[in-house]
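All protein chains of the complex are present and in place, except for one that has been dropped.
What follows is chain A.
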Amino acid sequence: MSRPDYAEISVEHLTKQYAKVRAVDDLSFTVRSGRVTGFLGPNGAGKTTALRMILGLVTPTAGTATIGGVRYVDLTDPIRHVGAVLEASSAHRGRSARNHLRVICRAAGLPDQRADEVLHMVGLNTVGTRKFKGYSLGMKQRLGIAAAMLGDPRVLILDEPTNGLDPEGIRWMRDLLKALAAEGRTVLVSSHLLGEMQLLADDVVIIAAGRLIRQGPVDEVLGATAGAARVRVRAPEADRLATALRDAHLEVAVSPDGSLQVTGAEPARVGHLAFAAGIELHELTGESADLERAFLELTAGKAGAR
């Protein structure tokens, strides 16, 4: 028997039935350590409910969620194992950030100095004594990360952590999460910012309407769904070009702006065919498969089903 991954998140047949909605429906997936896993789905797909069930805040109707084989509620000193960032605005408005962190330290039996250490880590050390109500959304997100890191956990679970961050903040978050994963930690991060996820995640778990759509490394998910490469091409004689490309058994669609979308060929092949037919080209762009398109294709129609 192989040694179990002590930081692996394992979700098995997880289901949450509310009065009228099945928010999470027989969801199973695993999240490995040492990698950033993106948890993707349209709004209302059940991402937050699933994360809250993993963290023992919401009781599942059926199924289990374990971290290193143990339910969150059964962990001793849970915040030393798992750090979570669930919503940005989760501190008392009248309490300072530093005191907010010190309260958690007290409850978890951590030394008070950890509060200052994590404030330093997220760059809030100069504003730690300021009251929470004076914090911007970006600062609140940083404080959320700071709270999650108090116990130096081996597993991090983050729900939409880049919400409200400016481009610099997003870049900071990305570098931080990648660095934490590189240290061997498990990082599960939900988002609907797909471009961001493509830069950040190693693996993705895609859900819609509470069900698993696909799980796997980003490249695999992209390769499986994006199919053949696409090329955008623009020419003054678009009709002639379209005919020439179709004669070469390529799939051609005309965009509203007059450009052609060619499926099933590389830019070089399209350029060669145009050259051979003596057609002048004004633009020739290869479109790489992207997560957003894969995501939209995978979840198309599913979100409306609830």
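Quick note on the criterion: a contact is a pair of C-beta atoms (placed from the backbone, for glycine too) under 8 Å apart; a residue touches a chain by one contact, two chains touch by 3 or more; residues count from 1.
The rule is short, and it goes like this: contacts and distances are computed from a predicted model.
Only one chain is not pictured, and the protein name UniProt records for it, out of "Oxidoreductase", "Ger(X)C family spore germination protein", "ABC transporter permease" or "Aldehyde dehydrogenase family protein", is "ABC transporter permease". Of A:H13, A:H92 or A:H120, it is A:H92 that touches the chain left out of the display. Within the full complex, the residue among A:F39, A:Y72 or A:Y135 touching the omitted chain is A:Y72.
Although one chain is not drawn, the whole complex shows that of A:R102, A:R174 or A:R211 it is A:R102 that touches it. Which of A:V11, A:L40, A:L55 or A:L176 touches the hidden chain is settled by the complete complex: it is A:L55. For chain A, the residues in touch with the chain missing from this view are 48-49, 52, 55-59, 72-73, 75, 78-79, 84, 86-87, 89-96, 99-100, 102-104, 106-109, 147.
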